[in-house]
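With one protein chain removed, the remaining protein chains of the complex are shown where they sit.
Take a look at chain A:
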Amino acid sequence: MKPARPGSRAHNSLTPYVTGHRDAACIRSRQFSCYTRTLRSEDKVTIHFINRDGLKMTVKATPGDSLLDVVIDQNLDLDGFGACEGTLACSTCHLIFEEEVFKTLGPITDEEMDMLDLSYKPTDTSRLGCQICVHKSQEGMTVHVPESVADLRQPDVGTTSSSS
């Protein structure tokens, strides 16, 4: 059981890293949002999550928060979501986006792609929720939470690589 960690050593020492302008903004607003939890409701973004049973859950999210933050803050009942707490060491926050929204999400890093490759059946519009920040332009979007294993009701077949 060993998912791992982004290739760069510096990341290991928790040196601040940003992926670019957009993500830097994401971090700033993330810290900001920490102190201003009471944003006016019209500043919030409506997001629909479709869970693994096909059930729709609608939330009002704060711009700048990551989608993992949203799931945790709103206490959405998604088993095992975000096991590594947003550090790119697992793929349990795998989400599938609508194609139009996906195009606006900005570039994907090698490290995020590495983890997505370990998820169960990644699609062409898959991303990790911990790497996506809520933005006003996403108003009304629907994201799907995909199955994390073939089928919980089927006997398990261990196919992933050996690891610890």
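Here is the rule we go by: a residue touches a chain if its C-beta (ideal position, glycine included) is under 8 Å from a C-beta of that chain, and two chains touch if they have at least 3 such contacts; residues count from 1.
The criterion applied here is as follows: contacts and distances are computed from a predicted model.
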Choices "Actin-related protein 2/3 complex subunit", "Phosphatidylinositol N-acetylglucosaminyltransferase subunit Q", "LSM complex subunit LSM3" or "NADPH:adrenodoxin oxidoreductase, mitochondrial" - which one is the UniProt name of the chain not shown: "NADPH:adrenodoxin oxidoreductase, mitochondrial"
Selected from A:45, A:67 or A:90 as touching the chain missing from the view: A:90
Contact set of chain A toward the excluded chain (per top definition): 1-9, 11-14, 16-20, 23, 26-27, 30-31, 34, 68-69, 72-73, 75, 79-80, 83-92, 109-115, 117-119, 122, 130-131, 148-149, 152-164
